[in-house]
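With one protein chain removed, the remaining protein chains of the complex are shown where they sit.
As written, the chains take the letters A, B, C and D, and residue 1 is the first residue of each chain.
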Amino acid sequence: MSGPPVVQESPPSAWHMYRAMVGVGLGCGLLIVSVFQLTGPTIARNRAEALRRAIFEVLPGAGSSRTFRVAANDRFEPTEAAGQPGDRLVHAGYDAEQRLVGLAIEAEGMGYQDVIRLLYGYSFAEDAVIGIRVLESRETPGLGDRIETDPAFLANFQRLDVALAPDGSALANPIQAVKRGEKEHAWQVDGITGATISSVAIADILNKSAAWWVPRIRRSLDDFREAP
Amino acid sequence: MISLGLKSFRHGIHPPEAKDETSGLAIRQFPFAPLLIVPLVQHLGKPSLPLVREGETVVRGQRLARPDGFMSVSMHAPASGTVKSIGPTPSISGRMVPAVFLEPQPGSTQEVMEGTPCPLASATPEEIVAAIQDAGIVGLGGAGFPTHAKLRIPPERHVDTLIINGAECEPYLTTDHRVMLEQRDDVFTGIRYLLKVTGAERAIVALEANKPDAAQHLRSGLPGDLSASVEVLRVKYPQGAEKMLISALLGREVPSGGLPLDVHALCVNVATTAEIGRLLPHGRGIQERVITITGPAVQHKGNYRIPIGTPLRFLLGEVGVEEDVTRVFLGGPMMGAAAPSLDIAITKGTSGVVAFDATRAERSHRTVYPCIRCGYCLDACPMRLDPAQLGSLARSQEYARMADEFHLMDCFECGSCSFVCPSHIPLVQQFRFAKAAVRKAGAHG
Amino acid sequence: MSDAPLWSIFVNACLINNFVLAYFLGLCPFLGVSGKLATATRMGGAVTFVMLVSSICAFGIQQLLVAIDAPYLRLISFIAVIASTVQLVEMFIKKTSPALFRALGIFLPLITTNCAILGLALFQTNKGFDFAQCLAYALGAGAGFTLALVLIAGLREKLELATVPDVVRGTALSLVLAGLLSIAFMGFAGLGG
Amino acid sequence: MTGPLHGTPALGDEFVKGLWRDNPVFVQVLGMCPALAVSNTARNALAMGLATSFVLILSNAVISSLRHVIPKQVRIATYILVIATFVTVVDYAIQAVSLDLHKALGAFISLIVVNCLILGRAEAFASKHGIGRSLLDGLGMGAGFTVALFSLGAVREILGSGTLFGIQVFHADFQPWIVMILPSGGFFTLAAWLLVFNAVTARRARAAEPLEAPR
Partner (left out) sequence: MTAPARTLEIRTSPHMVSGYSVDTIMFNVVVALLPVTAFAVYAFGLAALLVLSTATVTCLLTERVACRLSGRASSLGDWSVAITGLLYGLTLPPGLPLWMVVVGGVVAVALGKALFGGLGCNPFNPALVGRAFLQAAFPVAMTTWSPAFTSDRFTALGSSTLTLPFTRPLYDAVTSATPLALWKFERQASEVGELALGFIGGSTGETSALLILVGGAYLVARNMMSWQIPVAIFAAVAAFSGALHGLDPETYASPTFMLFSGGLMLGAVFMATDMVGSPMTSGACLLYGAGIGMLVVVIRVWGGMPEGVMYAILLANACTIHLDRWIRPRVYGATAQEAPR
């Protein structure tokens, strides 16, 4: 691309400006779209892989997964992994024999600094949360972020009781955080010393999310039975 | 002296009063110095024009100089004697000013010459004002503002209250106190003259609660036909400042940059009033004044009636001072100026001479710390300025900002901020400098 | 989707995750304009205003982009639309309210390409706020920006008369102040929950 | 169409100036807003610096080559368009390479668009110089920016986590200074670097004074 040899003294015509803008715009658009096309599949693959990893982590024993969305009648219907905007999604995990291991559910809530987003695995067989993974948090490094790393804390979620009350509409015992070493019941979360707020936040997020999901899942268990 | 419940102004300070040593001592006549130096500038305004020549013999009370212009006043001979010369002499500010050097005639009776009386009953206000100018009367409180100029009230203005300022708030000084005790009738006569000139409905003699005897004395002798009252105020510095006095007595505030006239008040110093009452009926001029000579270095402390023009060296020699006197102030220790040399002369505005010796002087070289924003100065400033902010601006030489945003020009240099400052920052000095700079820049006043 | 209450979004954007003190966004005007208090206040007002405008724009664009399924145009359209909208608003204010223009207008061109503005648009999209939440977020971010700017401006004005060592004077001093203020703002952590 | 008024400086200088004399961060304090937030680890800082450099170099090149075609009136709009395009490209490239890195940098990659350094170089340099020079300028400035950002990130990570690029550099018992990875630590670290630069420049100026005086 070579410009005119002499710099124009007179103000450029509107045509010039349009030409330049549209030209540059076209070039840019072209570049963006081609890069998007080029990287799109890789990115989608990376995303799916990351999600699968997370799902399998919170649902130990799962080897494949399938995503469902909540339909209008509170039933669940299969959908693609990303779903549509506005969908409430749940990922079902299946083991090698195509048996349903559990459901991975995303939840979020306010932490100490900012919103904490996490994925947890729910096993209806055990009526418990069986795994948890923090997807996003800005908790204080070295203190609040121990919710992601502290093995003693994470041990809480190997089997955290979320059994329903007899009428099936709410949790029998709300999930609550207690001081480290004072856990007495299966529905209690043993907190992290020095990171009380973050521990409580996790318990609250789980409690709220489970209270919404578990009754619905219990009601429509059959929706998930069918393996992919 | 705690005197709650009495009228006062907001803020202010309580320096040690140090008045006890002289307040009980009656006024004594001071001897004539071998050479009197009568500066021709003892007032704001142009120097007076001399009426005498070298070698001329003058009589005590004779006019030595006539006013040159509106703000100028007459000068009178403090003693009978011979004019040795007319020439420059150092003034308290350090500048040289013209002066008449007068050698009193030994053995003279020192009879005071009578002039044309200004009778209270028949004189018109204009005549009284002219007589005051002829008598050479200036504010004896210290500022040296010509009294007649103050009394020339524009016709559209009206004064309802005349305030006679006896609130001698400067530590150490007791001249006004003694004048009120010893010249009561002169004070009352002076008030009559002033009431006539100003057309005010009433006069208030204001003094602080630390002079109960003077209040009692004035009250007991108050003539029935004089519409005057005596008001006792709280002891607080600077109670005697015009603006503070007006707000304490009348609850009115003189607008920034304005005059007491703007709130229909007029303040005259009590000693000035007494001089008006003493001099006008005889047509005399000021040839002497009452001064408190005190301070730790002075041996014979007291209140003296001293001829104008008495050199400081002679004065201190007469009362006797310690060998190692290091600091001499003319006026009080709060607003008075330090004497740069002992050759300067007592003028009409000198209300006191305070001398310190080296051992008993206040620790003079104190460490100056940075401002720690303690806020003491804000609580002290009677004008409710922000001396701390002004001080830091002064250090950065932001004089225009000081004047525009922080009311620098309202500071009347009472010294309260410097007095309380725990960092010993020379605030008043900085403000004085800044004000001069602002005036020079011509942006203000 | 986020179901955070509006007050929590506001407090979070204003105090806990203050754009300047926690995200370092808008540092350029922060360091440049925060010398004088009067300017700082008006700048803060202008930023809050532009944040509101661009938050609304960004919300609209995001809806549109989702509808036409063109996420790759997000950045370009954000910056183009926000810049031109602010410019239009500037002209509009100039015409209708000269007083308001004098107070805020001179800052508008400065702000258009300010990272705090684009940051707001991107964050609110990432967080999936609905319209009311976007407004609360923009208001909170603007208020927080103004607060930080005003506090720093006050401190800097105070220090102008102080005996600050020469090496420190200038940007380094502002950064230290911002750091200390950022530490002080840590006291607000946890308020949003 | 020749160089600037004072004669054309050596090509090498276009590159070197960005590293020290006109270092965008330490000397001009430019472009820190969108970058400081991700300087809490050396890896993030380096990635951010490289991403910014990439955009800077390419946009410099493109703008320089288009400088005769673009009318003055629409030049800023065009620059922004070009820069935004390259930022979008970088954004997708990072997503394709590492989702984790993309998550760590978050929206701050997109914010490279409003980095005043890039627009500043486009306006002040690339629009007035040829492609070669503009490329070198972009390289130098980008390198200076990357080095600066990296030195911030390294200090913050070493003190704040006791690691560098995630590798433990201290004994396992090391007590990390968490404040350093917090925002306030970012402010302090940048301030400290600026202080060091100020002090060095001041000392150099003092040392150079007698030598330069006769010139």
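A few points about this structure:
In this section, a residue touches a chain if its C-beta (ideal position, glycine included) is under 8 Å from a C-beta of that chain, and two chains touch if they have at least 3 such contacts.
Because the structure is predicted, anything quoted here is derived from the model rather than measured.
Looking at the complete complex, one finds that the omitted chain is in touch with A, B, C, D.
Within the whole complex, the absent chain has one touching residue among B:Leu316, B:Ile346 or B:Val438, and that is B:Leu316.
If you put the hidden chain back, the residue from D:Ala61, D:Ile178 or D:Val196 that touches it is D:Ile178. The omitted chain makes contact with subunit B at the following residues, 10-11, 13, 15-16, 171, 243, 247, 253-258, 299, 313-314, 316-318, 320-329, 333-342, 354, 356, 358, 361-362, 364, 366-367, 369-376, 378-379, 382-386, 388, 405, 407, 410, 413, 415-416, 418-424, 426, 428-429, 432. Summarising the interface, subunit D meets the missing chain with residues 170-171, 173-175, 177-180, 182, 184-185, 188. On the side of subunit A, touch with the chain left out of the figure occurs at residues 112, 140, 142-143, 179, 194, 196-197.
We adopt the following convention: only the chains that are shown with their structure count from here on.
Here the spacing of subunit A and subunit B, counted between their Cα centres, is 86 Å.
Centre-to-centre separation of subunit A and subunit C, using mean CA positions: 29 Å. If each chain is reduced to the centroid of its CA atoms, subunit C and subunit D end up 23 Å from each other.
Across the assembly, subunit B contributes no residue that touches 2 or more other chains. Contacts with at least two other chains are made by residues 77, 81, 84-85, 88, 92, 182 of subunit D. Against subunit D, the residues of subunit C that register as touching in their complex are 21-28, 31, 72, 74-76, 79-80, 83, 113-119, 122-123, 126, 166-168, 170-173, 175-176, 178-180, 182-183, 186.
Residue ranges on subunit C touching subunit B, taken from their complex, read 160-163. Against subunit C, the residues of subunit D that register as touching in their complex are 29, 32-37, 77, 80-81, 84-85, 87-88, 91-92, 106-107, 110-111, 113-116, 119, 179, 182-188, 190-191, 194-195, 198-199, 202.
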